[in-house]
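Only a part of the assembly is drawn; its chains keep their places, and the rest are absent.
So that you can tell them apart, the chains are marked A and B in the order they are listed, and the count of residues begins at 1 in each.
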């Protein structure tokens, strides 16, 4: 259960509520978030909620254990924004996170970074630790890749996001990334969620392939309960019977989540469809549905990508994507961040060289 | 298997191909469509395709039995348009099919019709024969409802679409509707598909809740094979594990279908989500994804609707939908049909009366 204290609650009122919870057998955990000060108790509290609501200094009580609390619009009727370095996710302009599935080498990631930055991306993505269905598949270049990613991001003026898989890696990764990505397979990796939550860093939580939206929101509670408000939800496709797409990108999640949570919601049409040809139309659709941003895979030479080549956009396709989502964003009252003109010229200049030559 | 004859093929070339098919044991069926003249043979023809391709007058052969043929971009590399009365589906302007789930009475359907016409709908929808999960639920007013629907459509200047469930009803319904709706539960009701196909009338084929896109396209072949080119595909949500929506509207279907078929594709966000709050955002998203039109449920008083009240838009919400999809349509190079100003004034004037009073 979660108790939201009034902003004007006195320390003694707070103490009284905390004691009442403890006496009722709850293990009490204070949670301070930008949108309020909370007391969390483990377990269901329906029987106890009435008494708490009557106590001085109590603003709101969510007694259920299976109902999103800290992420709900009841806990924060506003809209949260999350900063990933210079990029504000959830504000008027769309966040565009772009980059390769895997960081494969300095030239690849730098080429990508410069290009996507030039055409309006606001965050650089790139995988260092890759969760792969098979142990015989490429597993990512790890620590080395993180360094390349960070350097490429700095050169292109972009903050970076990369996936973390092991709670034991969180501390070591923190200096390299502006945002931790929690992959779809890790949505219910609770030790990992807690470890990332504790860093206070931005966390991009991807929806699990079999997670209902209620479960998705409850996974976000694990992060918020650590006192970390910097949680971004990412729809990336669910598992269905349909085989024409790799996953079924569930854009319904955007309006449904927006009606329940104050957290920003972004959409990944690359994993969500797994088909290059569907990425741009579904990116437009995501923006029209009200998403706060996009995450897309971009590779200078998708056919030679070490992972996810089928769904990665070429540089030219990324440019087309940005060209096409701009008017849609405007149509729904959003905007794109201003592209970086200086870099764009560089990017344009290099386009002729291609990825092979650059490598 | 399907053989497309060249437009310049002579009667004797055509005869030779037909005979070759017959001699190989195929039951041969000629199919004349606006985009070509075809010979269909029942059964797989891989072994025989090479010989056919070499014959004079043969343009293209699709030998497989499990591959969409007449609806494919190979059979018609253009884009088909389908006329529902005055509304052209698949052209530059969006088709907007709106109206009540069920026709409940003359006032209800007329109020709806006038209003949706005034704000830009191009087709009036309304159920007369209702497929209901339970036999104890309202089953529609049948023939009587068809008459009311047609009359309301005429008064508002809108062609009408209504669902047919029984092959035995097709002939009797034909004079009342401009387009037959084949509901999701009927997508693989093959006798019904054949009967509707034979009428030559426009048919709106809804995707079955467990139909992959390949199966959906094969169901359309049943209609096309009757020589009826007037087939519109409608995405309306699939069955998944997600319970936050009634169905999972699968907008991925739009770009994937567009990459495979020349048939127009429309989207029904009302059944697709089952949640009123999600209908408008998903309608915007459908347009952004490239849909050729929308089908939405509109009811003057959804809370008293005899069916599907939870997902029906109010008149005011329909107006908001039209306001919101206009800019998105423009952003993707489409337009809305010009709304009927005369009716709009009437519609506005009556809004104050409300549905209850009017009833």
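Simple rule for what comes next: contacts are C-beta pairs under 8 Å (C-beta built on N, C-alpha and C of every residue); 3 or more make two chains touch, one makes a residue touch a chain.
Note that the structure is a prediction, hence the values are computed from the model and not measured.
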Could you work out how many identical chains the complete complex has, if 2 are displayed?
4
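The criterion applied here is as follows: only the chains that are shown with their structure count from here on.
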Separation of chain A from chain B, taking each centre as the mean of its C-alpha atoms, in whole Å
37
Would you mind writing out the residues of chain B in touch with chain A in their complex?
210, 212-214, 238, 240-245, 248-252, 254-256, 258-259, 272-273, 275, 277-278, 281-282, 284-290, 324, 327-328, 330-332
